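Here the complex is missing a single protein chain, while all its other protein chains stay put.
As written, the chain order gives the labels A and B, with residue 1 at the start of each chain.
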Amino acid sequence: MLSYTLKRLAFAVPTLLVVITISFFLMRAAPGGPFDGERQLPPEIEANLKAAYHLDEPLPMQYLRYMGNLAQGDFGPSFKYKDFSVTELIMQGFPVSLEIGGLAIGLALLIGLPLGVIAALKRNSTIDYLVMSLALGGIAVPNFVIAPIMALVFGVLLGWLPAGGWNGGALPNLVLPVIALSIQQIAYIARMMRASMIETMGSHFIRTARAKGLSEVQVVLRHALRPSLLPVVSYLGPAIAAIVTGSVVIEQIFGIPGIGRYFVQGALNRDYTLVMGTVVFYGALIVLMNLLVDLLYSALDPQIRYDD
Amino acid sequence: MAVHWRTLLTALPLLLSLGTAQAATLHVDNEGEPGSLDPQKSANHWDSRIQKAMFDRLVDTAADGRLIPGLASRWDVSDDGTVYTFHLRDARWSDGTPITAEDAVFSLRRLLMPATANHNANLYYAIHNARAVNRGERAPEALGVKALDAHTLEITLDHPSGYFLQAMAMGEAAPLPRHVLSTTKRWIVPGDTVVSGAFTLGEWHPQSQLTLEKNPAFYAADTVALDRVVMYPLEDTNDAIRRFRNDQIDLSFAQVPSSRIDWVRAQRPDALRTAPWAGEYFYMFNLRDGALADARVRKALNLVVRREIITDKVLGTGMRPSHRFVPEAMSGADGVTMPGLDAPYAERAEKARALMREAGYGPDTPLTLTLRYNTDDDHKKVAVAVAAMWKPLGVTVELYNSEGAVHYAAIKQCQFDVARYGMVATVNDPIDLVGSYAAGGSAAAASGYQNARLDALIEKSAHIANAADRRKVLGQAEQTLLDDYAVLPIFDYVSNHLVSPRVQGFEDNVMDEHPLRFLSLASPSTPSHSGE
């Protein structure tokens, strides 16, 4: 297992290199540049701006320059947010995204898993339909609709919570964004857990366990739960990476200083260094999460072995 | 650190009514996260609001947008309009160092150095050698800017400039703390930035909030009513409106979009401040090839667009239907208008059909045009309405939206038939808009428009020192553009801001300039705040 883990970690370097290289050229091939805006710049001013960011050099040269800086841990200055380096922007925003995203995932697991299990055990009962319909509501109403409704109802009309803002991460400011972010995840997890639980409960070894006279609760907790988690875990790997790196929708609606906005806005502004920074960061997280998931597989199902 | 906000909110009126040493704090939605607080490094509206609060200029802007003395208590202009002499007052940087003419010289040189890569450097090209310095052809020392003594600055222009004082009032021209910049590269430091303006930079949490604190060293500190301004970079106007309703913010510099204007008008008419704004919303024609090279087609397309339906029914945000290129509220010439637009609609439609027939387009030879716009619900609404208005002419419109970077890149590369464009003037001067259609201007380059008469008029205007004469010549240039039907003006912008009735000193003006140093807050219990 250890050698497998080390091998995977070693693999992360070439994986990231490929990601960086493809992303770099992909981004630069897209039309529109960082200085294309409503106000068209006179040629000499545009030339100055391009020179200031080395955009006047040939592309391969820029690539080498970028890789050189990256090797020294320098992500470069942001084009758009000039008073900060990309590293600073990510380091300032990530803790916020991690906090909101981590809480949302935790909440989703806490609610979604039991709901899924209960629905599976009470399959086709009223409880099942109720739970699944609720879960479905979380999927059918997109979060860019549910979040402003929540902010309006609980923030403005009822006045129970702030309508928006971060306020240094004060608890009342966390509630709405975390719930808004978790609703969809609850629905996903509950539905996947239900399906896979039903699958497991129908299998041989559960029948054997029952035959041994174990109570239903014991059967579920000791035998059914772990194998049922596999599809959920597969889903969670990339999902966690995506959620803890922030959601542009939630951040904009509630005015939260996370890094989710940088993924979309960096791209819209053609803030090349910021885009590359987020790509590298997210890529590393994806690689890490997917490794964790694979390790979890074998913990959940000892039959799964990785050939070294 | 996490003070329970509701406790704070309920306690606030009480504290204010006590009227003791309680700080007057204004909470502002500042539209977006500043790109930089260095006044020469970034040019967003929202950046310059903060920059100007931190760095005073030789020429300042009053609450109503007029130019008033700033760090210079007065200035003289030579009769030919080419030599400006600024007399600086005794003022100090926030660290106690005196502000001198040398600081201003340092700042203007830095502004034009290629390495600074300033967006608005071209507004200063009238200064002797400025263009050459900005192109890297001359050393910054060659710039026509000189400190005659510690308190006197002389600027020499190559030719008179109608907007030079306005340019000097912009953030870019603010004197910078030479003694700090010469020793450190990173000089914008929260809590420790050396400033000359009414406010210092307090805490700065990017994408969350930024605090400005009153600067006791500011030369007119006794006239500044606010102790603190908290700026929130809200990207979602709905977020701003919700926080405004919750009294979390007092003032929003974001524009209320058409999707929310009905609600605001109905529910908070007391808080909506609508005023003409120096911007023009128009469609740019690509005159290079095809049907649009034909002035008759451009005229027909102009004739059938009913601007008042777009402004009143489709958007409803108070925009003013436009029949010309320079917004009415700007300091353009009087009486300039696109010919033929004043006739009743039926007559215009008839005329337009005839023009299209003449140009060779009709039911059998329909005209297909691509109309490009950048992603925005309001741009979409306008495009859909215009397409519907052109339809009876037998014009098939393909709507083509793209995100801003792609949109503006396509315009620059002339890949469009008709393109949505919005020009907001940087200085209140017609040349800022009309000049873009003269040879070498960005709009002329994109649209392929060429008219020697317009070029000559623009050139002529650069040598007229008399403001009224110059305005008349620029008016003739604008009229030339309109006579050619080279553009399709749709409406003049207005600014729509949410301003709490508690906020005082917010005066509507065409440049949408609202210096924070003139704002004050009336506390709920004491209606008239003792600001002075």
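As a working rule, contacts are C-beta pairs under 8 Å (C-beta built on N, C-alpha and C of every residue); 3 or more make two chains touch, one makes a residue touch a chain.
Definition applied: contacts and distances are computed from a predicted model.
Trainee: Assuming one chain is omitted from the figure, identify its UniProt name from "ATP synthase subunit c", "Oligopeptide transport system permease protein OppC", "Fe-S cluster assembly ATPase SufC" or "Alpha-D-ribose 1-methylphosphonate 5-phosphate C-P lyase".
Mentor: "Oligopeptide transport system permease protein OppC"
Trainee: Looking at A:23, A:62 or A:87, which makes contact with the chain not pictured?
Mentor: A:23
Trainee: Touch as defined at the start, partner being the missing chain; which of B:51, B:82, B:258 or B:331 qualifies?
Mentor: In the full complex, the listed residue that touches the missing chain is B:258.
Trainee: List the chain A residues touching the unshown chain?
Mentor: 8, 11, 14-16, 18-19, 22-23, 26-27, 29-31, 132-133, 136-137, 139-142, 144-145, 148-149, 152, 188, 191-192, 194-196, 198-200, 202-205, 208-209, 212, 222-223, 226-227, 230-231, 233-235, 237-238, 241, 263-264, 267, 275, 278-279, 282-283, 286-287, 290, 293-294, 297, 301-307
Trainee: Suppose we count only contacts with the excluded chain; which residues of chain B make the list?
Mentor: Chain B touches the chain not shown through residues 238, 257-260, 262-263, 309, 313-315, 374-375, 377, 380-381, 383-385, 387-388, 398-403, 406-407.
The rule is simple: only the chains that are shown with their structure count from here on.
Trainee: Express in whole angstrom the distance between the two chain centres, defined as the mean CA positions of chain A and chain B.
Mentor: So the centroids are 38 Å from each other.
Trainee: Which bits of chain A are touching chain B when the two form their complex?
Mentor: Against chain B, chain A makes touches at 30-34, 36-42, 44-45, 47-49, 51-52, 80-84, 89, 92-93, 148, 151-152, 155-156, 159, 162-173, 251-258, 261, 268-270.
Trainee: Considering only the defined contacts, which chain B positions touch chain A in the complex?
Mentor: Touch residues, chain B against chain A: 1-6, 33-38, 41-43, 114-119, 121-122, 131, 134-136, 188, 205-209, 232-236, 238-239, 242-243, 245-246, 248, 403-412, 421-424, 426, 436, 442-443, 446.
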